[in-house]
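Yeah, one chain of the complex is gone here, protein chain that is, but the others are all in their spots.
Presenting subunit A:
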Amino acid sequence: MKAYTVISILLTFLCSLSAALETEHTVDILAWPLSAPKGATLAKITYNSTAATVKSYTQPKIPSDDDIVRIGYYHPSGSWSGIATAASNFAPEKSKILLLHLNSDGELYHVGFRASDYGSSSAASHTKDGLSVELVKVRPGPTPHLNKPVVVNADGTVPSKEPEKTFLQKYWYFIAGFLVLQVVMSSGKGE
């Protein structure tokens, strides 16, 4: 019995250790102004399923006549995924948040971008030159909220309900109170 406990504790520890040491992924996020022939690296980000950090950030060079910049990354298969955002969001006075959308296996499948003036947003961690990164994990799909199953006894019978109290058991104090009142009143009359 003790051995089992020890082993299970050990296993739990190992599991948590492996979770902590989960492989870090690195991804290059590119910024790609619409007129540019190809994207330039915006940031290098390392992430695992629980946390992400900005390793480096390069302020993108955006031609002045471009008002839209694509932000995205290349899949391991070589295909591009990205979103579009306004070029004005890269102004140095804005705080920028890069969103990494992770699927249920912790894989990156899409990116997002938010920028806001300083002060309006809370001070985000992992900031580097105004860029912070947030992980958005895909939510598990909603499931029906099923009714609670009937719990049966070991022998398969439905547990019997507690026997209901009789009328006397329930309301004895009313009767007692009434009797006391009667007694008090009658004794009062007697005087």
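Convention: contacts are C-beta pairs under 8 Å (C-beta built on N, C-alpha and C of every residue); 3 or more make two chains touch, one makes a residue touch a chain; residues count from 1.
As a working rule, contacts and distances are computed from a predicted model.
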- Task: Have a look at "3-isopropylmalate dehydratase", "BRISC and BRCA1-A complex member 2", "ER membrane protein complex subunit 1" or "CST complex subunit STN1" and point out the UniProt protein name belonging to the hidden chain.
- Result: "ER membrane protein complex subunit 1"
- Where does subunit A touch the missing chain, residue by residue? 34-35, 68, 70, 72, 75-77, 79-86, 88-89, 101, 103-104, 107, 109-110, 112-117, 120-121, 136, 138-147
